[in-house]
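Working notes, structure below.
Here the complex is missing a single protein chain, while all its other protein chains stay put.
What follows is subunit A.
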Amino acid sequence: MSDHALEFIQHLQSLAQKNRGALAALRRSAGFAPGTYPPAFPHVERFVPASSHAEDSYRLALYVTAALFARHPQHMAGQSLATTLGRLISARDSGSIEQRFVALLAADAEDVPQYLRQLVSLLAADGHGLDYASLLQDLSAYLRPSQFDGRDDRNKVRQRWARDFYRQLTTQA
């Protein structure tokens, strides 16, 4: 886990405790394309590396993570999103969560924030926390355009999510 990501999550956690207005602005930013809602800038932009351009995947991931955190401010280190969802599905005994998860795996980069928002809302409803720092890193890989450098980081992330999710299901079954 990079220190930078942890620092960012700590910053969000302190906002959640001290600055509820900031949290509201971040929550509101989810209705816009990542990184385009000016009231969110003061809370996120300071963490964007100086060399980044506007569409840099890390910058976008910071905004998406901040918006998700604002919706469900419960960071729990070591609990990846997919594992937590796997736990939720067995707790709720509901098949629709798996469908939503599969839809997330099949999603394009621009739709991912939308699907994540729904899933995080589900987690919030049942009070399951998740590791936002690892989500930030996954998103930064997921949102990186892969067709240029041929690294296919997106696929690796999707595979890891699928593995975490279904292993959680198998261990509980």
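Rule of thumb we're sticking to: a residue touches a chain if its C-beta (ideal position, glycine included) is under 8 Å from a C-beta of that chain, and two chains touch if they have at least 3 such contacts; residues count from 1.
Here, contacts and distances are computed from a predicted model.
Asks: Absent chain per UniProt: "OB-fold protein/acyl dehydratase", "PspC domain-containing protein", "ABC transporter permease" or "CRISPR-associated protein, Cse1 family"?
Replies: The missing chain's protein name, per its UniProt entry, is "CRISPR-associated protein, Cse1 family".
Asks: May I ask which residue of A:Q17, A:S51 or A:T170 touches the chain that does not appear here?
Replies: Spelled out, the listed residue whose C-beta touches the missing chain is A:T170.
Asks: In the full complex, which bits of subunit A touch the chain not displayed? Write them out.
Replies: Counting over the whole complex, subunit A touches the hidden chain at residues 102-106, 155-156, 158-163, 165-167, 170.
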